[in-house]
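Our next item is subunit A:
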Amino acid sequence: MLDNIEVLQVLEIVIAVFMVVLAFLAINSKSLIKAVMFLSALSMLSVIGFVVMQAPDVAVTEAVIGSGLVTSLFVFTLLATKKVGVK
Partner candidate 1 sequence: MLQFAAIILLMLGLYGLLTQRNVIKIIISLNILEIGLNLFIISVGYFEGGLAPIFTSETPANPNFVDPLPQALVLTAIVIGVGTTALGLALARKIYQKYGTLNLDEMGEN
Partner candidate 2 sequence: MSAILLIAVPLLAAFISILVKKVSPYLLLLVSLFALVYPFFMDMSDVIIGGFDSPIGINLVVNKFALTSLIAVNGLFFLVVAVNIAQYKKLSSILLVALAGLNGLLLTGDLFNLFVFIEISGIAAYLITTTNKKPLQTFNYLVAGTVGSSLYLLGLIILYNMSGTLNMADMATFVEGNGMYTLFPFLLMFIGLGVEAKLLPFNSWVKGILGHSNNLSGAMIASVYATAIALVFGKLLAGVFQIEGTLALIIALVLGITILAGEAMAYASTKAREILLYSSIAQAGIVILLFTVGLGAWATFFAIANGVSKFILFGVVNRLTEEVGSDEMDQLKGSFVNNKLIGVSFTVAALSILGLPLFFGFVVKMNSLIGFFEPDFVSNLPGGNFIFPIIILVASVIEGVYFVKLLTKLWYKDSDVKVNFTPLFKYVVVVLAVALIVFGLFQGEVEELVASLINPGGVFIWN
């Protein structure tokens, strides 16, 4: 049986690795809409990071603002500049 602290440590490592990978993908992805989605996922993972580090206030704020509203603003900009193939 793993105790709480160990579970947390494993979780931390997993989140950390995924965050770095997502950031790398967001920067290097050719498609803009994919890059925005990677950024959104990265922001969502950072929310878990904030919860792990005992910062629930920050987590709630980042979840709503960082991954919700900012992503929608990005998508609207992409739609307005007609760079996405949605039709």
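The rule we apply is simple: a residue touches a chain if its C-beta (ideal position, glycine included) is under 8 Å from a C-beta of that chain, and two chains touch if they have at least 3 such contacts; residues count from 1.
Candidates were picked such that all candidates are chains of the complex that A comes from, given by their letters.
Computed from a predicted model, the values in this text were never measured in an experiment.
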Identity of the candidate that touches subunit A (this complex; choices 1 or 2) = 1
Show which residues of subunit A lie in contact with candidate 1 when the two form their complex.
-> 5, 9, 12-13, 15-17, 19-20, 23-24, 26-27, 32, 35-36, 39, 42-43, 46, 49-50, 52-58, 61-62, 65-66, 69-70, 73-74, 77-78, 80-81, 83
